[in-house]
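Here the complex is missing one protein chain, while the rest keep their positions.
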Amino acid sequence: MSYDKTLGEALRRQGVSRRGFMKFCATTASLMALPPSMVPAIAAALEQARRPSVIWLSFQECTGCTESLTRSHSPTVEGLILGQISLDYHHTLQAAADSAAEHAREEAMKENYGKYLLIVDGSIPVGNPGYSTIAGISNKDMLLETAKGAAAIVSVGTCAAYGGIPKANPNPTGAVAVSDLIKDKPIINVPGCPPIPVVITGVLAHYLTFGTIPELDDAGRPKVFYGETIHDRCYRRPFYDKGLFAESFDDEGARKGWCLFKLGCKAPVTYNACATTKWNAGTSFPIQSGHGCIGCSEPNFWDLGGFYKALSVPNDPVTLVAGAAAAAGVAAGAAMAMRNRKAKADAKSKHQTVTIDDLEK
Amino acid sequence: MSSTAMDLLTWVRGPGFVIAVAIFLFGIVLRLIEIYSLGRKPDLAVARTESRGSGGRTILGRSLPPEGMLKRSPITYIGGYIFHIGLFITVLLFEPHIELIRNLIGISWPGLPSPVVDAAAIISIIALIVVLANRITDPVKRFLSNFEDYLTWTLTLLPLLTGYLAYHHLFLNYTLMLALHILTVELLLVALPFTKLFHTFSLFAARWYNGDISGRKGVAS
Partner (left out) sequence: MIGRPIDIPIRAENGDEPVSHGNALPLLHEVRHALERLLAAGEETVIDLRSIPMGPGDEARLEAELGTGEVSARLETAIGPSVALETRFPGVWLITHYNSEEQILSRFIEVTEVPAILRSQPEDVREGLDSLSEQLLQQTNE
């Protein structure tokens, strides 16, 4: 592992020509969702970039995020970018286990103290630390310890970023997000269930290229990837605006590719890059395959109500409560009516007839 | 933070909505029973004219523009018409709203393209602002107005405004604006039965009654 070589040198050593490098830069710009006019700046920065040390911690997670990343078709630019980081600890991927692995982590921490990038996937149980431990160390302790020497933290996946499925109501393990425990480090949230692989690598590429963290939105997500809702970038949007909706998954509208809003598409409130970046090397994305967005990059999306309920429709059943309320209304109305009747009757009974004789008195 | 926006949205689409609907239904049923149970004293006099149809005609007649309205009170009439029609379009002909109604009571009808609804919404907002300005500047109207008038005006404006801003992604992020939109609708629902907004339900019955009684008294419409 040579930390001293710059990326430019390393690529040239691998027989990559300047043309190849230009292609690499153009694709990296595209990956980072930066305009092509930025390519020269990116080339200059990448030329000088040095490989950062990376420690990857996995807590309460399903390994989907790691899968998403490693399945991103290896011999690619993404692969090259990953090749440029020095993944010093990733206990799912590395051969060593238990104390040997922990030793590697401690080594990497010591060697690059204050400089390494910490990537986390999975949420942290704080209800009972015993719910998730690695080599006998609780997730919380390991995170707090490892975060100390990190230059920045990347929370990969909705679990690390916002708590994700472990935090879903009723949150049995007391799961929390990385940002709930760490307050004094820059944290980049890369949510998604799983996040789009090119978005993960895009964020890493940004860090590699500029050595800084990208501009974040108020949910801690890089604006370049999470700046717009899927709905605003959706190719089915013209149908939404025209009022043409699929009403079921196999009707005429569904076959014609009409909008999926009524089938529960949550894209209007989902900030993510699927609509343009797409999945599987740009092949397609859920809405293109005919299924609405479930909002996987949003905090607490599991509690957003049924996946197949339209966004404008209530989460909880209302019929029962509505019935009860109407019945209560009937009862209260009847009580009121009785009171009013009584008032009327009273007024009537107090009514006295006045005769001429009375007046003459 | 956006997570709180999402949490707010989850609440207004869940418990908040249930609470609002419950209060709304309770209030509506209560008020309707209360009003109708009051009853009227039997009219023992012989009807001057046959009143049949008079109630219905009054409902229709008073909903149509009266003659001379432009001279008498142009802003109230024109503003009122524009606002109510725009509100009707916005509330009942926007697809996401229809989907909500279909989900709640199972009936639905075709909606209008979003840009049309968008136009109706902005026109209603302008009309609302104009009638408010008129209410404040006209000395008689200002004298007749009380707190409730301004409250109901605000409660009506807010859902329109937040819906418009959400659709155009203005000021706040869409998630938060959508949550606020639903929240303001819930406030409106809660207030409706207990304020003059109840005219949504009592208006036509009242017009029918007025028409009918006038018919019996010999001034059938």
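Residue numbering begins at 1 within each chain, and the chains themselves are lettered A and B in the order written.
The criterion applied here is as follows: a residue touches a chain if its C-beta (ideal position, glycine included) is under 8 Å from a C-beta of that chain, and two chains touch if they have at least 3 such contacts.
Note that the structure is predicted; figures quoted are calculated from it, not measured.
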Considering the full assembly, with which of the depicted chains is the omitted chain in contact?
A
Among listed residues A:127, A:172, A:282 or A:306, the absent chain is touched only by A:282
For subunit A, which residues lie in contact with the unshown chain of the complex?
14-20, 22-24, 26-27, 29-31, 33, 35-37, 39, 73, 75-77, 80, 233-236, 238, 250, 255, 257, 275-277, 281-282, 284, 288
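The criterion applied here is as follows: only the chains that are shown with their structure count from here on.
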Subunit A to subunit B: how many Å between their CA centres?
39
Within the complex, subunit B is touched by subunit A residues 162, 217-219, 229, 232, 240-243, 245, 261-262, 268-269, 271, 298-301, 303-305, 309-316, 318, 321-322, 324-326, 328-330, 332-334, 336-337, 340-341
Per the touch rule above, subunit B residues touching subunit A in the complex are 1-3, 6-7, 9-10, 13-15, 17-18, 21-34, 37-38, 95-97, 99-100, 103-104, 110-115, 169, 173-175, 178
